[in-house]
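I'd like to ask you about the structure that follows.
With one protein chain held back, the other chains of the complex are shown just where they sit.
Chain nomenclature is as follows: A and B, assigned in order of appearance, with residue numbering initiated at 1 for each chain independently.
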Amino acid sequence: MTERLRQTVRRLLAEDKVKVVIGYGASKAGTPAPPIFVTRPEDADKLEWNDRCFANLSVYLTRKEVKALGKAAVVVKGCDERALVVLEKESQIDRSALFVIGMACDGVGAPKCAHCQVHVPRFADEVIGTQAEPPAPPNGPNGLDRLMAKSPAERWAFWTAEFSRCVKCYACRQVCPLCYCERCITDKNRPVVIDTSATPKGNFAWHITRAFHLAARCIGCGECTRACPAGIPLGLLNQSLAQATVENFGYRPGMDLAAEPVFGAWSPKDKEDFIG
Amino acid sequence: MSTVLSVADLRGRIAGWIGEGKVVVAPVEVGGRLLYQALSAASQAVFDARRRPANSIKEFFFPRHEPIFRYRLEGKEIVLSDVAPEEREQIVIAAKPCDAAALPILDHVFNWDFEDSFYTARRARTTVISLACAMEDDACFCTSVGSGPADEAGSDAVLYEVEGGFEGRGITEKGGGLFDRTATVRERCEDATVRSLTVAVRKGEIAKYLEGNFESPIWKDLTLACLGCGACAYTCPTCHCFDIVDEGNAAGGARVKNWDSCQFPFFTLHASGHNPRSAQPQRQRQRLFHKFLIYPQKFNAILCTGCGNCERNCPVGLGVRKVLEAIDGELRRVDEKEPVQA
Partner (left out) sequence: MSFEPKIIAYVCNWCTYLGADLAGTNRLEYPPNVRILRLPCTGRIDFNLIVKAFEMGADAVLVSGCHPGDCHYTAGNYHARRRWILFRRLLETLGVETERVHFTWISAAEGKKFQQVIGEITEKTRAMGPYAAYQVLSGVSK
């Protein structure tokens, strides 16, 4: 698959179909494949495809330094591609000005693949590889099931302990393709809305905000959890909201470009059993 | 003669220190990571010369959040109150040498034009016991910046892994209170793999390159992958930038000092709205310059101990080593074209 990928990229660049290809580069075993930006056909050989291609490269499509390079091609796994759908729906990318190279992925391992819903990209301009077998779904209760089996007080204690390690590095935010605000609410300081301090109050406020600003938008790529240097299971919050989104609105972000986004719409049938 | 201490012996000593009301910091397994934490129980401490915690010990001298004074409204008066400096004694045990070596480097800036008494109080009250390193990791490059697996800089005492356990030796007077300074220790780490870049951050050469290459294409090409988070800065033993923020409401609050990262988009945002480092390549360049040119020019110390945390914690595997290697590659290219006169 790597050779086919390189051939495709060589062709795209030689024919000037795109100015830059965002893909994965070489890495030693056990370390993540770094994102690379190939602009010359002869550099296509720097591209790799393996089970260490963790990063969601769609995050680069909204970064101004990358946009300045011109028309791009991006290498995506099935999970990553869901971000492209949401970005397009939210008018953050011009799909017609993007060449999507979809990789049929056999999985990059837990925990990212625990919630895989799209194994082969569906809307790519070119799909490379066919999938032998989709990653095996986990058996038994997952992290969210175990969390919700606890009492509210136990859950509070769990998150208090987890967030005590948060240093507010915002790796979770920067790595997320859907956190593309030029000025995040945490940067607002006249007045301050979210304390920037890595205190219990500041950390809870940030993580509530991060999770809820991604409600019905998060596509479950698991990058936030992977990026956290303190090992906080951030994805659990996103997962619980994704579950609530499916239960209440039958909506899965990034699956169907035509579907109405949850917060952009409303229905007279929305439940209100909790409203007095 | 030195005694060989088992992990149980060391944990026993730790339990004693905790019982005396001291704060004891050691590597702990938590969240699927190894992290330095203040211990609640001696059994948490992990002694493994082959692993490196994902964070650094700087937060026990320079906390991620520190109130520097408090205010409250009493009637029409604003009452300010000082925050008392840390009084409890601290012991950091099983620190990596690359973490301990960062402390003398940080001492310069925290005692420079103004003494940061919050930092110096903690420094005075803390004993650092390092565990000489036996790690083999591609991200490490301590020997390239003048440190090494058995570097004693910043350590008050050192533990060496030997057969059957650990041997300890006091280095400073403070450390001598815990471990005999005259102990002879079989130094197993002398034959540990020398970890370096393809070439060392040779005396002055990286700095000279930086001086002459503010506009190098390296800044743009290599740093496009950088997402602008603070994972590198916050896990780095030597990074020390901070933000001063007033927190609270009309009734009361505090002025606080929080960690800041030069990679955040608004790190250099001016009140006028101008941002001299509005693009990631500029911010990445600044980080390299600060560590390998500016800080050495000011304090004659490289602002890096080669621990590799930046690379390991970076979500996209960047880190200063890769950039240094690129610069090193440039230097070799130039060398080959114009061989140095013998």
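Criterion: a contact is a pair of C-beta atoms (placed from the backbone, for glycine too) under 8 Å apart; a residue touches a chain by one contact, two chains touch by 3 or more.
Keep in mind that what you see is a predicted model, and the values were worked out from it rather than measured.
With respect to the full assembly, the chain omitted from this view is in touch with A. Residue in contact with the omitted chain (choice from A:D94, A:D256 or A:D270): A:D270. Interface note: of B:N249, B:S272 or B:N300, the residue touching the hidden chain in the full complex is B:N249. Interface residues of chain A with the unshown chain, by the touch rule above, are 147-148, 150-160, 193-194, 199-201, 204-205, 208-209, 211-212, 215-216, 236-237, 240-241, 243-245, 248, 262-263, 266-268, 270-272, 274-276.
Operating definition for what follows: only the chains that are shown with their structure count from here on.
A straight line joining the Cα centres of chain A and chain B is 30 Å long.
For chain A in complex with chain B, the touching residues are 27-28, 31-37, 55, 59-60, 63-66, 162, 165, 167-171, 173-175, 182-183, 187, 192, 195-199, 202, 223, 226-227, 229-233. Touching chain A in their complex are the following residues of chain B: 30-33, 35, 54-55, 59, 64-65, 138-139, 220-221, 224-225, 227-231, 233-235, 243, 245, 247, 256, 258-259, 261, 264-266, 279-281, 313, 315-318.
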